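Below: the structure, in structure tokens.
Just one protein chain is left out here, and the rest sit where they should.
Labels run A, B and C following the written order; every chain starts at residue 1.
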Amino acid sequence: MAHEIDLKNYSVRTDMVVDTFDAEVENKGITHTSVNIGDILVEDVVVTKNGEKICGKKPGVYKTITFKDITDKDNYKKVEEVVINNLKNVLKSSGIKDRDTCLIIGLGNPKSTPDSLGPKAIDNVLVTRYLYDLGEVEEGYRNTASFIPNVTGVTGIETKDLINGIVKTVKPDFLIVIDALASSSIERVNKTIQITDAGILPGSGVGNSREALNKDTYKIPVIAIGVPTIVDALTICYDTFNYMKKKFSYNIDNVDSSKLKFVDSMHQNYLDTDRELTKEEEEKILGMVGTLDDEDFKSLLLEVLSPIDYNLMVTPKEIDFVIDKLGLLIGNSINKVLHNGYNPTN
Amino acid sequence: MAHEIDLKNYSVRTDMVVDTFDAEVENKGITHTSVNIGDILVEDVVVTKNGEKICGKKPGVYKTITFKDITDKDNYKKVEEVVINNLKNVLKSSGIKDRDTCLIIGLGNPKSTPDSLGPKAIDNVLVTRYLYDLGEVEEGYRNTASFIPNVTGVTGIETKDLINGIVKTVKPDFLIVIDALASSSIERVNKTIQITDAGILPGSGVGNSREALNKDTYKIPVIAIGVPTIVDALTICYDTFNYMKKKFSYNIDNVDSSKLKFVDSMHQNYLDTDRELTKEEEEKILGMVGTLDDEDFKSLLLEVLSPIDYNLMVTPKEIDFVIDKLGLLIGNSINKVLHNGYNPTN
Amino acid sequence: MAHEIDLKNYSVRTDMVVDTFDAEVENKGITHTSVNIGDILVEDVVVTKNGEKICGKKPGVYKTITFKDITDKDNYKKVEEVVINNLKNVLKSSGIKDRDTCLIIGLGNPKSTPDSLGPKAIDNVLVTRYLYDLGEVEEGYRNTASFIPNVTGVTGIETKDLINGIVKTVKPDFLIVIDALASSSIERVNKTIQITDAGILPGSGVGNSREALNKDTYKIPVIAIGVPTIVDALTICYDTFNYMKKKFSYNIDNVDSSKLKFVDSMHQNYLDTDRELTKEEEEKILGMVGTLDDEDFKSLLLEVLSPIDYNLMVTPKEIDFVIDKLGLLIGNSINKVLHNGYNPTN
Partner (left out) sequence: MAHEIDLKNYSVRTDMVVDTFDAEVENKGITHTSVNIGDILVEDVVVTKNGEKICGKKPGVYKTITFKDITDKDNYKKVEEVVINNLKNVLKSSGIKDRDTCLIIGLGNPKSTPDSLGPKAIDNVLVTRYLYDLGEVEEGYRNTASFIPNVTGVTGIETKDLINGIVKTVKPDFLIVIDALASSSIERVNKTIQITDAGILPGSGVGNSREALNKDTYKIPVIAIGVPTIVDALTICYDTFNYMKKKFSYNIDNVDSSKLKFVDSMHQNYLDTDRELTKEEEEKILGMVGTLDDEDFKSLLLEVLSPIDYNLMVTPKEIDFVIDKLGLLIGNSINKVLHNGYNPTN
């Protein structure tokens, strides 16, 4: 059946580099390390020039911070601390100095909630450039400016062109660019922050890839901060299908040994199992579809959802509250990293 | 494997009565008719007292209007006309008279975009009650008032209690209640308006069913207008799995006869086929899972998604723009139905 | 000329009781004391039953807190502390106990910035009533609920009726009502918070006085918190005219003695002078109008502005930023006073 599936020209839409990593590519130009800080996971993926050919992502450091509910106040503070440390780290490794001037850009549409992360973060960002012009800046504050380019459908102008114009005007030493991303998995949506020195493709999260915003374009460091806020139906189904395999594998393992019926099949944490379904089990339980490799299965899902226009890009229903918190966290983290003297009491 | 699946106590969350209808229940207290107006589909489901026992939905008339993109101006006008006609019809069949006073209630959280349909509609609703008190109302305008109870998490007060208090104060002859609903299928999200005289369960769309708002509670007619704006991951996967069966069925039908490879598997409208997979095909293609009946398959999905907390309720990423249009359409439709004299030039 | 002026039926629109106080009325049922806390002034006016006849304001304690720029972070904290202490005080003197339940009501129109103080404060208020119903409340949290009745033009329902309905439903032990007020002087606008146990006239700030919300109406304590956010042209002119007299008085005093020209007439703080213009000076400098008493001069201004519809109610152009801070301050103060256990870390 697989031969009927057209594989060409489709790659699942994602900006999450960490999910393009695969054990096989290790030592071929991509390295991956990870550390847990409480229940926050920080993953570092480094893509070299060589690695770019394999994963199709720009060379650079990609830090991926994965956390639980950000609307919880205690958790918020812990995540903020981790974001601050990792952002500091990326600035340092990019050779950015204490007095370098920064332009912070918030991509996305301020009037579309799941796409408003960039503008929301900018609302919380401290700017000092005009005070520098007036000679009124205290010690501990860097020269910063901010810009919200909005989206092309609203301004009529390509985002890239707009940013070019502003960069030429402001002449910053480096850029920080914030954007909402498309997720490569259910569990990352609104629960991951990616920080990278490799720049960004504006609008790639919503499927209209355009020219890149990165060091090659501007000849200055471009730090990108992104959060996946949307996911497509295909990814939801793909993930669920794989969880289903895991669940069956866990069931087989546990039922066979105990011969007992599950007391509470709604709460057992089946993801812990190391067991994988065998080829035979896959075929028995899920048929030919169950034996497809990842690429083929994704292509199948695309062929199912695409002709009837149901490959929706969706966002969780709590998006309004989560995006406010994320914008606050990212804005505050930028302030604390860029300005030593910044110490909000409120 | 199916015997391991716990079926009890789960029903997919939906307020869309039309999707609980099933050919088998016809003539057992539930009737279903439908008509196309251009590319707008209007379905009428009538549930009798007897029917209530079968489908678990309150007796009454449920009109379900399904349409394409509401952000298109021409389409918007066509849908509005259909909504107006159907709402008029429901008012008439409920015995509501021209001079009966109306309280219009917008349920949901104004600050949560996918849940803000009710409040948005209320923003567009014309109120005249205070003008009646002043004796300043022109011919052609009914006595109307509106209320946004917000949600319990914001007010601390049960929505039902709040509405009780207001109904006792305003003493309307009938209620119109507007709310965002949970969808029972991908294709209905933001593309269906349900109008019913059977009332509503406030908050049922977000899984916190509470006491009903209906004629039994208030002793006056309660007309409910709802749009499904959210859908859960389970429903997305369930629908996709069924589309997949249809797709394979179509493929078998067409490939076998023609022996030709598909030119464009991304655009073929495979839903037209009448062919269903045979049991053998289901098992071959999708294994044991492919042979599960609907109930069992939904229970399986729930067992997969629930323990790992991934049965997200989601909304399409364009929700901000769609909800504005839906709120405008519903508000305007109510104005035109309630007030003969209403004729906005802008 | 004064005989031509019609004095009847006009009183300058204000809800600021402190400005109706006058040295002459002391000991006739109205007492006034004041204290400075840093540069914050706290005035206490106590109106007895007897005093009501004189000033036309309901008997009770009126605490008036006057401060400088609330958008300054340090100042904000100082003002909040003073508001908390005074609100505690009023609750105590009203006999409200630690476990008494409270309904907090935010009057005004959420969509009209200068009238949105009540709704903004409510946005920051913590509600627990539904948690009490669930038995999930920690020690240190009182039973609280909140309500935004919006304005009659939006709901079609009299604010008073709406509140009556809710009070009957919620049955609180006492009410806190927050509203934007009309100011009796330029300098109070957005810079004064009035706290009283005497209740409030909803909408009096915008000139549509309605029935009172107070202890007489509900048989429970009604604490009102108000900030003057608007002022009319008449008051601006009246104040300016009186400042002008003060300025001339200061000038005469200083020029006469020194015979020197003023170096910087734009920055001299002329309000410090104790000198008043003599009747002769008033007539020489400002003519017959200069000799009018307060009542007559206000009536004159009204006769000038009213027929040509220029007695505008206005608000400072910074209103958006100030109202956000005021709403936050009042909401937080209420939380800290009502809940011992409330201690926001963010």
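Going forward, a residue touches a chain if its C-beta (ideal position, glycine included) is under 8 Å from a C-beta of that chain, and two chains touch if they have at least 3 such contacts.
On a predicted model such as this, the values are computed, not experimentally measured, just so you know.
Engineer: Which listed residue, C:K53, C:K73, C:K111 or C:K279, touches the chain dropped from view?
Structural biologist: C:K111
Engineer: Going by the contact rule already stated, which one of B:Y62, B:Y76, B:F174 or B:Y270 would touch the omitted chain in the full complex?
Structural biologist: Candidates B:Y62, B:Y76, B:F174 or B:Y270; residue touching the omitted chain: B:Y76.
Engineer: Tell me which stretches of chain C touch the chain missing from the display.
Structural biologist: Contact residues on chain C toward the absent chain are 1, 4-6, 111-115, 186-187, 189, 206, 230-231, 233, 236-237, 239-241, 243-244, 247-248, 251, 255, 261-262, 265-271, 282-290, 300-308, 310, 312-321.
Engineer: Tell me which stretches of chain A touch the chain missing from the display.
Structural biologist: Residues 127-131, 133, 144-148, 150, 152-158, 161-162, 164-166, 168-170 of chain A touch the chain that is not shown.
Basically, only the chains that are shown with their structure count from here on.
Engineer: Which rotation angle, from 0 to 180°, best lines up the CA atoms of chain B with chain C, given as a multiple of 5?
Structural biologist: 180
Engineer: Between chain A and chain B, what distance separates the C-alpha centroids? Give it in angstrom.
Structural biologist: 33
Engineer: Would you please write down the residue numbers of chain C that are in contact with two or more other chains?
Structural biologist: Correct list: empty.
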